[in-house]
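Here the complex is missing a single protein chain, while all its other protein chains stay put.
Let's look at chain A:
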Amino acid sequence: MTLELVGVDAGYGRTQVLRDVNLASEPEGVVAVLGHNGAGKTTLVRTAVGLLRPTRGQVLWDGEDITSLAPHKRVARGLAYVPQGQQSFGQLTTTENLQLVADRARPRARRAALVDAAMERFPALTAVATRKAGLLSGGQRQQLAIARALITEPKLLVLDEPTEGIQPSVVAEIEAAVTDLASSGTAVLLVEQHVGFALAAAARYAVLASGRVVSTGAGGREAHAGVREALTI
């Protein structure tokens, strides 16, 4: 499954942010979207998952036009999204946050196993299973957010700055989870301001500046120089 943005313009009211953006995920592996604060990365992924309707251009899922498909239907097709900022349902417990998503799974008997598997992937969550998500630490909340996305058993996982503002010990766990997912066949679209991990994990990258894709290329550590140059524009 690949997600593709074709000639996309998008913005908020009269403010145009994205300009003629073309970008595709890979069938598997990581595609990194890099760019400074305010470059339009979040706007790009919000358009991809359907929270924002492009004013021009198309969003394709495996070639099919899903530009006007509701976000929850995209989730059902295998597109999962972890938004920026460690978002969770604060008044629901950790377990309820996970059940909420598992509730959609069929057959019904699989639901408990999905929740258990998510807890196993992030053991830190087990200790806070009955605590309200609003009371978790930033790192725990982000792990919860990723766990929630994984319960939908996505074909493509979109992560918006998953390690931003998170304590270093948890950053390593989150990065390990991303690497592990990518190598086990889930495609990842990884938005990052910090190039290090993103480039190391990525098969391909795109650099965004002022709402335009200004540079693309193959990932890996050797791509650093090119990306640094694109980022200074």
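Keep in mind that, in the parts below, a residue touches a chain if its C-beta (ideal position, glycine included) is under 8 Å from a C-beta of that chain, and two chains touch if they have at least 3 such contacts; residues count from 1.
Criterion: contacts and distances are computed from a predicted model.
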*Pick, from "Rieske (2Fe-2S) protein", "Pyridoxal-phosphate dependent enzyme", "Urea ABC transporter membrane protein" or "3-hydroxybutyryl-CoA dehydrogenase", the protein name that UniProt gives for the chain of this complex that is not shown.*
"Urea ABC transporter membrane protein"
*asked:* In the whole complex, not just what's shown, which of A:A39, A:V59 or A:V75 touches the removed chain?
replied: A:V75
_Going by the contact rule already stated, which one of A:Q91, A:T130 or A:S184 would touch the omitted chain in the full complex?_
A:Q91
*asked:* Looking at the full complex, which residue from A:V49, A:L156 or A:L208 touches the chain that isn't shown here?
replied: A:V49
*Residues from chain A at the interface with the omitted partner, ascending*: 49-51, 70-72, 75-76, 81, 83, 85-92, 96, 99-101, 103-104, 132-136, 141, 148-149, 152
